[in-house]
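On to chain A.
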Amino acid sequence: MQGLVEGFENLADDPGAPYGTTGEALGAACQVVAAAYRAPCDGLLDDLRSGRLAAVTDALAAWAGVSAPEAPHALPDADALRAAHVALFVSRAGGVPAPPYVGMVRDRELMGPTVRRLREELARLGLRPRTDWRELPDHVAAVAEAVDLLLERGRVAAATGLVASYLAPWFDRYAEAVAVNDAGGLYGEITPFLRLVLDEATR
Partner candidate 1 sequence: MRLKRRAFLKLSAASVGAMMLAPEAGALKLPNPLARAPRAWYQGDVRTVLTYCENCFWKCGVRASVEGGRVWKVDGYAANPKSRGRLCPRGQGAVAQTYDPDRLKRPLIRLEGSERGEGKYREASWDEALGVVAAGMLAIKEKYGSESMAFFAHGSGDTWFGDYLPAAFATPNVGKPSVSLCTSPRETAAQWTFGRGIGGHEPVDWENTDYIVLIGHHIGEDTHNTQLQDFSMALKRGARLVVVDPRFSVAASKADRWLPIKPGTDTALLLAWLNVLVSEELYDRAYVEAYTTGFDALAAHVAPFTPEWASGITDLDAGVIRVVARELAAHAPRAVLPPGRHTVWYGNDTQRMRALYLVNALLGNYGVEGGFYLAQPPYIGAYPHPAFPLEPSSGGCSGASGDAAATIDTGFRPSVDRGTFFAKTTAVQELIPAMITGEPYRIAGLVAYGVNLFHSIPDVARTRQALKALDLYVAIDVLPMDHVMWADVILPEATYLERYDDLVAIAHKTPFIELRQPAVEPMWDTKPGWWIARELGLRLGLEEYFNWPDIESYLDTRLRSIGSSLEKARQQGTIVQGGRPYLADWEKRHLNPFGTPSGRIELASQTFADAGFDPLPVFEAPEEPPEGSYRLLYGRSPVHTFAKTQNNWVLMEMHGENSVWVNAAEARRLGLDSGDYVWLENQQGVRDGPVAVYATERLRPDCVYVVHGFGHRAPGMKIADGRGVSDTALMSRYRLDPISGGAGMHVTFVKLVPGAPKPRLPRLGKLAERSV
Partner candidate 2 sequence: MIAYYGVVNDGAFWHWTTLLHFSLVALAGGVALLTAYRALTWARFPRRLAWTAVALIALDLVVLWAESEARFRLTHVYLFLTVQPASAIWWGAWGLAGSAALGLLLALGWGPRRLWGALLVLTSGVALLYPGLALASNAARPLWTPLMLAFMPVTGLLVAWGLALLFRQNDLRPAVAGLGVSGALLGGLYLVGLAFGGLDARAGLGELWREGGPAFVVALAAMLATPALVRRWPAAAGLIAVAGAILARTLIVHIGAFMPPSM
């Protein structure tokens, strides 16, 4: 049973083209989060090998005026990437350094009131998780996906609202923990980077 988000197919246009509006950059950043932070699947490995992800992160870096992360350019080692993902977000001796749930930031426990509010807000915006999404509704990848969907339908205000109240706080809280625990790895580099991009996009 493959992961739900198949990862990213490449569109025809040039991956290197600079982003025009903030919305577009925010959309791209959220797509990276949606692809990378759920269980690594073949689609993600594809994007890394083909350099598509690296192109997006470089373009985002240019747009946000921050230094681009190195790791997306390196050839991905599937097992190391999966082991890193498990150790950072799933289960590890010594406790998971960065539980990938936006609800944790405010409720300090799982499935707390924030998840209820998020679910209600998504329902108001006409979105709800697919039945076969085997993760919690407030998983970082799920929220990023929701933001991207909203941007695609031109609802920039709702999207930036979701980022500001749910996505950015998660990166603020855990980016440093991921950087420390995955120094040099893909997550270790792109998480602090994405934090800067998201801050820039929601300024």
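Basis for inclusion: all candidates are chains of the complex that A comes from, given by their letters.
The rule we apply is simple: a residue touches a chain if its C-beta (ideal position, glycine included) is under 8 Å from a C-beta of that chain, and two chains touch if they have at least 3 such contacts; residues count from 1.
Keep in mind the model is a prediction, meaning the values are calculated, not measured.
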**Item:** Result, touching chain for chain A in the complex among 1 or 2
**Value:** 1
**Item:** chain A residues touching candidate 1 - in the complex, by the definition given at the top
**Value:** 1-2, 4-11, 13-17, 24, 27-28, 31-32, 34-35, 39, 47, 52, 55-56, 59, 79, 82-83, 85-87, 90-99, 101, 104, 108-111, 113, 115-116, 119-120, 122-130, 133-136, 142, 145-146, 148-149, 173-174, 177, 180-181
